[in-house]
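For reference, the structure I am asking about is given below.
In this view, the complex is presented without one of its protein chains, the others remaining in place.
Up next, chain A:
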Amino acid sequence: MNEKLPPIYNFPPLYTCQPNVLIREQQLSTWCDLILDFAKTNSVWCMSQEGTVVKDSESSGQSIFRNESIQRSVTAPFRDQIWNKMVQSEKAIKSNNGVYFILWRSVDYWSSQILQWFETTGKLNQVMTVYELLEGDETLGWEFHGMHPSLCEESLQRLRDRGRATLLKEQNKIMGVKVV
């Protein structure tokens, strides 16, 4: 995992909470950049508190907070600080079940992307299911393909707020969308 990350990932002091406050702020932003970079290159939408990638509500793989090559790992209190910083700087959203959605693009960016897709493919005024939108063949090659459904709901709600979309709900869950 670390060959795709910048060299600072192998810098041992990164894993220790620095006592100097100003230094620590920079250290935390370094961590935020690292996580976003990692999520973007690996198309990771969702990560657990421990730093592992979550896919289909199952965490798998190695934690980003553990670097085997230099035998270092981030302690739990410092991990919480990093996540707090992520949420504060709106780089991540904490979901109800304790996982974090990584926003390597902002929610607004995603909503405009979806709108752009509807416009370019001529799907306006048609009802599309969320599944079709995220997993269907027609969205292949678009950045939001494979996006986590919860994050997609968030983006669609932005569209609805702008008055461009109508959401079809079933059992309190968004199942389909019609963009006008």
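The criterion applied here is as follows: a residue touches a chain if its C-beta (ideal position, glycine included) is under 8 Å from a C-beta of that chain, and two chains touch if they have at least 3 such contacts; residues count from 1.
To be clear about the criterion, contacts and distances are computed from a predicted model.
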Handout entry: Identity of the absent chain, which is to be given by its UniProt protein name, from "Vacuolar protein-sorting-associated protein 36", "DNA replication complex GINS protein PSF2", "Ribosome biogenesis protein WDR12 homolog" or "Large ribosomal subunit protein bL32m"
Key = "Vacuolar protein-sorting-associated protein 36"
Handout entry: Per the touch definition above, residue among A:Thr30, A:Gln49 or A:Thr166 touching the missing chain
Key = A:Thr30
Handout entry: Hidden partner interface residues of chain A, rising order
Key = 8, 11-13, 15-16, 18-20, 22-23, 26-27, 30, 72
